[in-house]
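Taken from a larger complex, these chains appear in their original positions, while the remainder are omitted.
A and B are the chain letters, set down in written order, and residue numbers restart from 1 in every chain.
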């Protein structure tokens, strides 16, 4: 489906954020991820668990059942499943055939997020989860903070392309984080099958012209580096480094500070998305500053939510074939689209590795 | 569709309960049965009538029209149809071509239920309607009572399999009619193309351990016979006979009483079902006892409604192919599934007999 071909929706053999750490505890909770209901809980030992949220016997949701120790007992017929999904008891008979099991999904908790692998478990490579050091959630001198979850009524890929695209800042975000120079700045792009890296260097800008600048109460011209990382199909880091401009009399080359927004993009269904966001910075550690930073992010987020929902609504009315034209500034989001499409197609070419 | 193959939904050439007798009178009412709108009323002589609830002329619902004597006059253009569906007047012309007719469905009132045949009228065999003597609605010494109708937001076959399955009693109904021994008791099964008969013999049980036992205020060990009849695809009788245990000192072999629940299962649409239930017993005829018995049934019913709705909800989210594993205790419900599937496939093999 748009922006991909008809039968192309999302890749399964990839890591997605399933939940915040604090959501997963000793209660059974249900999440829908890539169109699939998943039940999640934490073992007595504290390990997160994700199983298919349907008893494989007669389809009752395990999330409406009972957790006892590390075992989920289906409320309908009392079948018990352990944390690996294996059925360990069928009340009406003495033995359990070995094939009886609920599907278990590989999960890994990194920083405050529980990541999930919805595809072939054999292919789940934990090293492909974004490195918390690289994405500044567990890096020396950085202070990460938990943002929130947004339930988006739009398909995930238009959020991905929104995040890769800086040319909308001037317009959609004119009252918040808008910046008219950024989209015109030359972008340096580095692409691998697993990551898209973008950088823009803006020299000698007036900090007062930026919302972040006002919040920081800085003066004088600064050099700004705008950095973006995209781990297709589900994670972005975006942010800026601010340093005193080389040509500036006061404190040449001094580092003022860096900010990063972290964005987890998890498809719930083909046309809805869970959006997990967090923030990190290397300066102004006071808690009240966290509130100020988050406030700026949230006001921009609301503008994006409105826009993306409006686009999705149109996609659902429109019956003609969608025609799309692209500008030079769409290069990054277009490369990002191709990366995700390649992931989807790789799975379709080798159906034996798809769940 | 699940639990059948993709294009298999329900058999048409079968009897289904359409309504309670008291629902059908001199007002036109609309029912949706097997995905088809049906208008029902009673003739001046008191006979129930069921016609397709669409004027065959321009599709206006006859149920929103006028009943005059035995004739329904369409509110849109005034066409008149008699109780056989034949068009007997077209106001704008003097003659009515013989082919003008609304489809009439064979109906038969038995006890307090009006049964309907949605398939080929030529094949409607009234003798296939469950015998009211066999199902204890019109049997010597039995006292039947009208239960109610539940509008279920789930496909009919998961209700059928719920009714054929006793292994869920312990768990889903642990606070109401739960019984941990029953599912482990050997089942005696007798199957014909038209009926599935099940019996379980539980010897010397403590009546106090059963909700029914408490209601009956009986003492001492009893022998219980649990009897089930399934007339695929649309009717079940379930119930128990209680007799004093043979080994019991007091009144050996004495019949304490029998209870039967009657269950009509009528698909409205592929994913919704009308569930008609009634009750019958051969003892404790006092009206206040009817209330007590119905109360026990209703509390179990609510638990089933919750479970079946939750299962249907999952079926609608899930996009992967459903994988299902079965236990030994599923034998009866699995046999019941095959009987219904065979009825569906028999119609698909001979399309000339399908409406």
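In the analysis below, a contact is a pair of C-beta atoms (placed from the backbone, for glycine too) under 8 Å apart; a residue touches a chain by one contact, two chains touch by 3 or more.
Keep in mind it's a predicted model, so treat the numbers as computed, not measured.
Here 2 copies are displayed; the structure file describes the full homo-oligomeric complex as 3 copies.
Keep this in mind: only the chains that are shown with their structure count from here on.
Centre-to-centre separation of subunit A and subunit B, using mean CA positions: 49 Å. For subunit A in complex with subunit B, the residues that touch the partner chain are 32, 35-37, 53-54, 56-61, 64, 73-79, 87, 90-93, 97, 99-100, 269, 355.
On the subunit B side of its complex with subunit A, the touching residues are 158, 161, 165, 167-168, 170-172, 180, 183-184, 307, 310-311, 313-315, 317-320, 322-330.
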